[in-house]
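For this depiction, one protein chain was excluded, whereas all remaining protein chains were kept in their positions.
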């Protein structure tokens, strides 16, 4: 199997703070890979470094075998796209959905935007009735669908998902997760999903990397996790914590 | 008829616009109805519209010439009367006629300053804020230099160098009024720069110029417009101040500040000579201020999100 994304010895520094240190993993084509950790674990920073939104201090990132330099080319962005955490912050407040979807096509000089926009809206389950609405006229789940449509309209092969459902209600989360799975199946996409929720990551991904304080803790498969074949105490702690509150019996 | 109006309203306020045009008009209508709910803002708008009308039809409205002297023996410094509503000045000219013609100069100053200063400030501010680094440092130090001088003093220096006259006064005021807009646009850009929707455009591979022009500037424009409207009063007063000091409009041009300057010699005995242009400046400044306040509420992106 070919590697869609490979990261080796990645370090990201902001001023004097090392947010990510010595992280490496590779994701096969068509695989779904998860990054789990608490706040400050550097999991989102890894994604942002891949996307070119955070500086790579050390290490190498390669997409489909090609090492990515400091400056990203337009071709890179046609291959790799990202969905952000906060559906309220990821859409331009003054642009209609139509404009949000037309913009990537205009940047890349892709014609036939009329058909593509309608198709993208349809694919994420929003009818064309949504096309000329503004973000403030949409619910959180609908906005996240638009963000997904915007990422897909360039037909990338790798989708970076940064906590795509953590700002959503549980029932809406289920709908968005189902949508993401369906799209992945249809298009054969590669996912890298970041989440603080172990259950979401195991549901969506085949393998996952647990991170803490910017460093990798444990790399394991979802099947291992579900069967509780866990090596490190930190992963176990996360696992216990995700099962809800337990009153210590006196 | 009412039925028609209702269909229009429904079309404009539709939650499901069917075209780009409908979406845009609907948005404008929402802003307008927020604005129209504000009585003071409507009063401001009324004043400004009245100013525009007066300026447009000055020749029809003014009963006398604004510049030709009257009969110095009989028509000098007359108090307000039915023939001369606001009295006459020391050259025997009708003050009402001069005020009406002076509105053109005021509008000329205000519009020219806005057209020059606002885009310059917006451009410098957004570029500095988005680019960061040394570009930001250089642009902001230049802005600081301009900000460090009191506006009137700097304008005085420019007029002194360029020579007195209304056009030079406008240039001087424009040069001194862009720095606050640049500061404001930069501050706003800094808060927007790391927003996810800007990151998303960067991830499309859009160029910095495109991001600034199409994604950042539209968000800064409304606050710059509001600020410019609120500054209008200050601009009118600066122009009047330059006129008062004899560096702006030159006699016999009916510029309001210059009119006050010439009236100050008889302010105790013939108060109307200075009071009439003073009141005019006050009313127009108030109008722009009220308009600006109303626009701020109507264009506030946070309110628009409701």
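Letters A and B mark the chains as written, and numbering starts fresh at 1 in each.
Keep this in mind: a residue touches a chain if its C-beta (ideal position, glycine included) is under 8 Å from a C-beta of that chain, and two chains touch if they have at least 3 such contacts.
Everything below uses one rule, namely that contacts and distances are computed from a predicted model.
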Chain not present in the shown complex, as UniProt names it (candidates "ABC transporter domain-containing protein", "Sigma-70 family RNA polymerase sigma factor", "Ger(X)C family spore germination protein" or "Peptide/nickel transport system ATP-binding protein"): "Peptide/nickel transport system ATP-binding protein"
Option touching the unshown chain, where A:13, A:38 or A:58 are the choices: A:38
Chain A residues touching the omitted chain (full complex): 38-39, 140, 169-175, 177-178, 181-182, 196-200, 202-204, 225-227, 237-239, 241-248
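As a convention for this text, only the chains that are shown with their structure count from here on.
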Between chain B and chain A, distance of the C-alpha-averaged centres to the nearest whole Å: 47
Residue ranges of chain A touching chain B (in the complex, touch as defined): 51-53, 72-74, 76-78, 80-82, 84-86, 89-94, 96, 98, 103-104, 107-108, 129-130, 132-134, 136-137, 147, 150, 154
Interfacial residue positions of chain B with respect to chain A in the complex: 15-20, 22-23, 27, 195-197, 199-206, 210, 214-215, 218-219, 301, 304-306
